[in-house]
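Here the complex is missing a single protein chain, while all its other protein chains stay put.
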Amino acid sequence: MIRIGIVGGTGYTGVELLRLLAQHPEAELKVITSRKEAGMPVADMYPSLRRRVNIAFTEPDTNALKQCDAVFFATPHGVAMAQARELLEAGVKVIDLAADFRLKDPEEFARWYAMPHSCTDLLQEAVYGLAEVNREAIRSARLVGLAGCYPTAVQLGLKPLLSGKPLIDENHIIADCKSGVSGAGRKAEVHTLLAEAGDNFKAYGIGGHRHLPEIRQGLQAISGRPIGLTFVPHLTPMIRGILATLYVRLLPDAQGIDFQALYEQHYANEPFIDVMPAGSSPETRSVRASNQVRIAVHRPQGGDTLVVLSAIDNLVKGASGQAVQTLNLMFGLPETTGLTHIPVLP
Amino acid sequence: MIRIGIVGGTGYTGVELLRLLAQHPEAELKVITSRKEAGMPVADMYPSLRRRVNIAFTEPDTNALKQCDAVFFATPHGVAMAQARELLEAGVKVIDLAADFRLKDPEEFARWYAMPHSCTDLLQEAVYGLAEVNREAIRSARLVGLAGCYPTAVQLGLKPLLSGKPLIDENHIIADCKSGVSGAGRKAEVHTLLAEAGDNFKAYGIGGHRHLPEIRQGLQAISGRPIGLTFVPHLTPMIRGILATLYVRLLPDAQGIDFQALYEQHYANEPFIDVMPAGSSPETRSVRASNQVRIAVHRPQGGDTLVVLSAIDNLVKGASGQAVQTLNLMFGLPETTGLTHIPVLP
Amino acid sequence: MIRIGIVGGTGYTGVELLRLLAQHPEAELKVITSRKEAGMPVADMYPSLRRRVNIAFTEPDTNALKQCDAVFFATPHGVAMAQARELLEAGVKVIDLAADFRLKDPEEFARWYAMPHSCTDLLQEAVYGLAEVNREAIRSARLVGLAGCYPTAVQLGLKPLLSGKPLIDENHIIADCKSGVSGAGRKAEVHTLLAEAGDNFKAYGIGGHRHLPEIRQGLQAISGRPIGLTFVPHLTPMIRGILATLYVRLLPDAQGIDFQALYEQHYANEPFIDVMPAGSSPETRSVRASNQVRIAVHRPQGGDTLVVLSAIDNLVKGASGQAVQTLNLMFGLPETTGLTHIPVLP
Partner (left out) sequence: MIRIGIVGGTGYTGVELLRLLAQHPEAELKVITSRKEAGMPVADMYPSLRRRVNIAFTEPDTNALKQCDAVFFATPHGVAMAQARELLEAGVKVIDLAADFRLKDPEEFARWYAMPHSCTDLLQEAVYGLAEVNREAIRSARLVGLAGCYPTAVQLGLKPLLSGKPLIDENHIIADCKSGVSGAGRKAEVHTLLAEAGDNFKAYGIGGHRHLPEIRQGLQAISGRPIGLTFVPHLTPMIRGILATLYVRLLPDAQGIDFQALYEQHYANEPFIDVMPAGSSPETRSVRASNQVRIAVHRPQGGDTLVVLSAIDNLVKGASGQAVQTLNLMFGLPETTGLTHIPVLP
C-alpha cells in the first residue's frame, strides 16, 4: 500500500481526492493536514465520507508527512514550493495540485501569481503533470506540478493537431471555455453564490487568466513552435464540468486531412480519452465524477475552420483524478487503478 | 414625490428596493448610504440598474437622511434601532426591513438576536409591517418593523383559520417552509455557494430559527390565543421564492366548514392575495419578482388534516415589495402604487 | 457470475442500474431489451457508458431473458406483471423496479394505477423489496417488488418509532417530502423541463399520490397497527435526491425516551443507514450517487413533536441501488457488493 499524505484538503480538490483515494485499492490515507480545521474529523466537514474516511485533520507537521510515500498538495498557490524540498529530501514523492510547479519560467510565475518563486531549481526538475503528454517523464519523476483544469481540456483537445507538422494557424488559436463553479474552489465569495451565479452566464478573466500562460506553454511544448492563443473562460451555472470549444483555422495543405481519423488514431491507446464518433457533441455530464475526457472534432460546412469540443470533469481529470493517475504512474501501478468510476448520469 | 433614503442597500433587499422604487411613480430616491461602498455609483455594483439609478452610495450621514420623507433600513439587525430615533424626531418616517422592530418583547429580541434592544420605547410604538393584518395601524404609523419573509408566507397562509373562533388545534401547527438562497442575503459564505447549495436540498435551523418567535407572535396576535408551532425551514436550490406547506389539525366542530369558501371570502378584497381554485398548487415562479401571494387550501382524503400552501417571492412580498406596500399606506397612496409588476415566468 | 437481464432500461432507473451493474464484481449483463430502441448500442443513448457497456438494446425476447439468472424490470407499471410468470417458471429470479408487486391488495393496486392486476397469486408471493425491513424474506424470494423512492425514505425514517410499542400518534403522521426531478423519469413532459421546474418549487399530488397507499401499507406492516398519514410530495429544482421531513406527535408515555439513542441502536448494524449525530441536518448531496441513507432525529424546543429527516438518492437507494442490494441478498452475496461507491460531493 502506498502511504498517502494530503496537505490542505478542505477544499473541493481535497474532498475529491479523498473520495478517490478511499476507493483506491493500493493507497492508504495516513495523514491530512489543515491548520484551520486541525482536530476535526474529516467526515464532520464532509458527511459524504462518513464511515469511509476515519481520520481527522491535523496540524501541518512535516514529520508525519515524511512517513508517507507520496504527498499531495491541495493548497493555495505558494504552499507547495515552501514545503516540497524537505519532503523530497526525505524521499517522499510530491504531487502539487496548485500552480507552483506548472510554469517553467519563474518570472512568468511571479507575474501571474503575484509572488516570487522560492525554489527555481525544483521548478526546473518538476514534471508537468499531464500524463497524455508527459507519461514517461512522470513515471520517473519525484515532483509533479499537475496541469490545471482549463489547460487539461484545451491541451488534450488540440494535441493531435499540434503533434506533427503544422496543420493550423498556430498564431490564432481560440479557446472558448466554460466551467462549473466548483472550479472557483470552496471559498466564501460573493460572485459564486447560488443567488449570483445561478441562472446566469458570464465571461471572466478576458484580459488575462492565469491559465493562459500555462496553456500557451503546454501547446508550445507539444508543437515545438510558438503559439498565439485567445482564451476566454466563462462561468456556467453548474457544479462540475468544463467544456472547451476550440476554434482553429486550417492551413491550405491540411484541408484534405480526415481529422476524425487523425484524432481516433492519435488517442487510440489512451485509457481516459474517448474520441467520439463524427458529429457528436460531448456533454459535461457524460464525464461527471469520472476521469474521462470526451472529444469531438467538427468541420462546419466543410470550411477551413475546425471546431474541437473537449469535455472533462474539472475536479477529476482537471484535478484530483489527474493526481491519482499521476500517482499510479509514479508508483508503477496500472494507470487506471482506482479510476474506473463510471460517470454519474443523470 | 416622496423623498426616499435607504440605509444599507448593497444587499439583495437593497437592490430589489431600488428596482421597485426606480419604477415607482411617486417616489424619488434621494440618498443611499453604505459605509463600505461610499463613492461607488449604485449601477457599478448592480449593472441591472445602469441608466435607471444614477446616484452613488454615500457615507452614512444623518443630515442627508433627515431631508427625506421616508427612510428604509436594509441593514443588518441592530442598525435601525440605533438610528431610528433621530430620524423620527426630524419627522422622517422609518421602515425597517431587518428585525429590530419585529419582536415586541425586548427579552425575546435579545435572546434570538444576541444583542440587547436599545430603544424599547420605540419598539412598543413600532407597528408590525404586514398590511393584510395591520393595515390601519400602518396608515398612521411613523415607525414600521416589516414582517420577515417566512413569517409573511406563514401568517398569510394561516390567517383565515385563526381570525375567528377556534377551528384547528392551535397548539400543534406545523410550518414546513422552503426558501430560495437569496433569503440568506448577499453575504460571502460557503454554505450558499452554488457548488454547495446547488443540486442539493436540506433543512436548517430545526432547533430554533429566528423567525419562529416572530411567527408565533404574529399568529397569536391574529387569534388572540396561544399558539404552538413547529417551524422547519429548508434551503432550496433556487434564487427567489418561498413555499410554506402548512399542516393543521381540524377541531371536530370545524369539520363541516368549506375552507375554500372561507379563504376566498376572507381575502376577497386583498389586492395582493390570490386564493387559487380548489385543487391548485401554487408554484413559486407564479409570483416571481412580484408582490403577489398565492394560496391554496387542501384537505387530503377529506380527513382532519388541512394542508395550506402559501407562495411568495421572498425579496418582494417577503421584503422590498412589502416595504413599498407599507410606504404607500403610510403616505396615503393607493396600496398597489408601483407594485403592479406581473410575475416573470418562465 | 450472475447473468443479468434488464427489461426496459432506457429510463433513469435503467441507466443507473447499468452504471451499478457494470461495476459489480459478480454480475454480468447479458441482455437489455427495449422495443423502441432495439438495435441501438446502449452507449449511443448514454455516452457515459461508452467503453463500459458494450451490448445493444434488443427486442423484448423471453427466450434470451430465460437464459439469465435474474431479470430486472425497469419498465412502466404493468409490464412486469405480464411477463413475470414465464420467467419465474423458467427459474429466473425477478426484481421489479415498478409498482406491479408493491401493493398487496389488488383492488388498491387497481384504484391507484388504473389497471387491473393480472396475476394476483404472484402478488401474494412477491416480497416487498426493502431490505432493512424484509431482509430474510428477500433472501429466499424469487419475486421482489422493490419499494418506491418516497416510500423508502419515509419508511426508513419512521421505522425505529414504529417497531415496538406505540410511541407516537400513529393516526396523524405527516410526511413532507421533496424530490429531485429525475424521480419523474426520462419522459418528454412539459412540467419537468428545466425552463418549468428550474428556479421553481411546488407541491404536487396533494390530494393523493400513488406512494401514499404504499407508504401506509409499509408503515402498518412495520407497526402492526393502523396508520394515518398525510403525504405531500414536492418537486425540487435538482436532479437527484429525496429529503423526507417527517413530523410525529409523541405519546405522553414516550416523552422520556432518548430518541437519538433509539435510532442509533435500531440501525447499528445496517450497512447503508447512517444515523447522524444529534443536531445534524442530512443534505441530499451527502448521499448523491450512493446507496446510503442518512437520518437525523430532532425534537425542537424539547416539545412533543418529533422531526425526523431522511435523505436518499432517489435513483440509488430509491431505485437501482436498492435493486442491486436486493440482488445481492437473493444470490447470497454480501449485501454491499458493488454498492460501496462514496457519494459524489460537491
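By letter and in written order, the chains are A, B and C; residue numbering begins at 1 in each of them.
Just so we're on the same page, contacts are C-beta pairs under 8 Å (C-beta built on N, C-alpha and C of every residue); 3 or more make two chains touch, one makes a residue touch a chain.
In this text, all values refer to a predicted model and were calculated from it rather than measured experimentally.
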{"item": "From A:N63, A:S140, A:N269 or A:Q301, residue that would touch the chain that is not displayed", "value": "A:Q301"}
{"item": "Residue, one of B:D69, B:E132 or B:D199, that touches the chain absent here", "value": "B:D199"}
{"item": "Chain not shown: contacting residue from A:D44, A:E125 or A:D199", "value": "A:D199"}
{"item": "Contact residue for the chain not shown (choose from A:R85, A:R135 or A:R249)", "value": "A:R249"}
{"item": "Touching residues on subunit B - with respect to the absent chain", "value": "12, 15, 19, 22-23, 46-52, 182, 186, 198-199, 239-240, 274, 276, 280, 282-283, 285-290, 294, 315, 340-346"}
{"item": "Where the unshown chain meets subunit A, residue by residue", "value": "172, 174, 176, 178, 180, 195-196, 198-204, 206-208, 228, 230-232, 234, 236-241, 243, 245, 247, 249, 279, 281-285, 288, 298, 300-301, 303, 305, 307, 309, 311, 346"}
{"item": "Those residues of subunit C which, in the complete complex, touch the missing chain", "value": "12, 180-182, 184, 186-190, 192-199, 237-239"}
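The criterion applied here is as follows: only the chains that are shown with their structure count from here on.
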{"item": "Chain centre separation in whole Å, for subunit C relative to subunit A (CA means)", "value": "37"}
{"item": "Shared interface positions of subunit C, touching two or more other chains", "value": "198-199, 239-240, 282-283, 285, 288, 346"}
